[in-house]
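Complex shown without one protein chain; remaining protein chains in place.
Labels run A, B and C following the written order; every chain starts at residue 1.
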Amino acid sequence: MSVEIRVRGYHLDVYQHVNNGRYLEFLEEARWDFMSRSGFGDSLDKAGVALVIVNINVNYRRPAVMGDVLNVTARISHIGNKSARFEQLVTLKNDDGAEVVVVDADVTFCVMDRETEKALPIEGRIRDILASGMES
Amino acid sequence: MSVEIRVRGYHLDVYQHVNNGRYLEFLEEARWDFMSRSGFGDSLDKAGVALVIVNINVNYRRPAVMGDVLNVTARISHIGNKSARFEQLVTLKNDDGAEVVVVDADVTFCVMDRETEKALPIEGRIRDILASGMES
Amino acid sequence: MSVEIRVRGYHLDVYQHVNNGRYLEFLEEARWDFMSRSGFGDSLDKAGVALVIVNINVNYRRPAVMGDVLNVTARISHIGNKSARFEQLVTLKNDDGAEVVVVDADVTFCVMDRETEKALPIEGRIRDILASGMES
Partner (left out) sequence: MSVEIRVRGYHLDVYQHVNNGRYLEFLEEARWDFMSRSGFGDSLDKAGVALVIVNINVNYRRPAVMGDVLNVTARISHIGNKSARFEQLVTLKNDDGAEVVVVDADVTFCVMDRETEKALPIEGRIRDILASGMES
């Protein structure tokens, strides 16, 4: 799943490129979109849990400039016993029409019980919900 | 009361000036600083009320650029029966050392009862608290 | 013309409502969209001019919360001799399906010659371009 974002004047910074921090909003936008459209967010709500981000590792591959049309993806790429991971890509079409990577990011999260605010092991129903996010 | 903000690369936009929207964060920063340092915020908390902004009228007088050192003020300028107003200034020192206005803003707010979430008339204790903010 | 924006977790602030400053980005997004889709921005570029915002007067009518789907409009509402104005609305559909206003704003701008960086009188070709924006 992906969202499309057009680069506007307020996304840029002193270098006339999209600012490093702004990409984290673009990535978050794609995750909310994924959570909402896939039903993934509803399933987590019903299970009484929330995702808590513990690490973001983001590569800035090439700059994006005013007017660029960015495609931002989100999918679950890895499920461990204590944490899981989104893999996200920001791409644009270059002048030859080829899709090139602007930013890629691994976003690692734990699953927290909303009542106790404690991290839960990723097993059973929780694991099934996360696994469903690998296919979208 | 005022806060000092240095213009950084991430405050700018495609025009290489501080972005219009970013100034609203600068103004909010000065209001939080005022609320916290004057004891004004504590008094409102104890009275069980919160301020709700209903209008911001902001003039952009001249651009601010990378490296500028901005001074951002906040004070209560007007108290009516149903609403009151902050007057806020963003200034910088020009090359001659004169303080010049970058942005000025009137920020109008109502006072809301936190329990009922209804707007309150500005009278009695509430009026006294707001009046104390005119002097700082 | 209008853009649709879904309220996400990162748009909210301590009050769990969309932050005052964030609306200015929503309004700017709608203006860029208008400039780009109507051909209005291209016409201004060709005429060698840029719009410079001198005042924003924004009313916050009701809060927007997580998950709300906002509609943000932009159109030229007034053309004077020295400045002109966008009128912009942020609306959402309430539970009865009625479109209700969240924010309305008047955004006043001058027209600047890009080479001399001086404000121009709004006449002739410039006036025609702005007038075309009243109809979209």
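Operating definition for what follows: a contact is a pair of C-beta atoms (placed from the backbone, for glycine too) under 8 Å apart; a residue touches a chain by one contact, two chains touch by 3 or more.
Being a predicted model, the structure only gives us computed values, none of them experimental.
Which of A:L24, A:I79 or A:L92 touches the hidden chain is settled by the complete complex: it is A:L24.
Among the residues A:V58, A:I79 or A:A119, only A:V58 touches the chain that is left out of the figure. By the touch definition given at the top, chain A reaches the unshown chain through residues 15, 19-22, 24-25, 28, 50, 52-60.
The chain not shown here touches chain C at positions 8-16, 19, 21, 66. The chain not displayed touches chain B at residues 6, 8-10, 25, 28-29, 32-33, 36, 67.
In this section, only the chains that are shown with their structure count from here on.
Taking each chain's centre as the mean of its C-alpha atoms, the one that lies farthest from the centre of chain B is A. Every chain gets a centre from its CA atoms, and the centre nearest the mean of all protein CA atoms is that of C.
Per-chain CA centroids place chain B at a distance of 23 Å from chain C. The distance from the centre of chain A to the centre of chain C, each centre being the mean of the chain's C-alpha atoms, comes to 29 Å. Chain B has its Cα centroid 34 Å from the Cα centroid of chain A. Chain contacts: chain B has residues 15, 19, 21 touching two or more partner chains.
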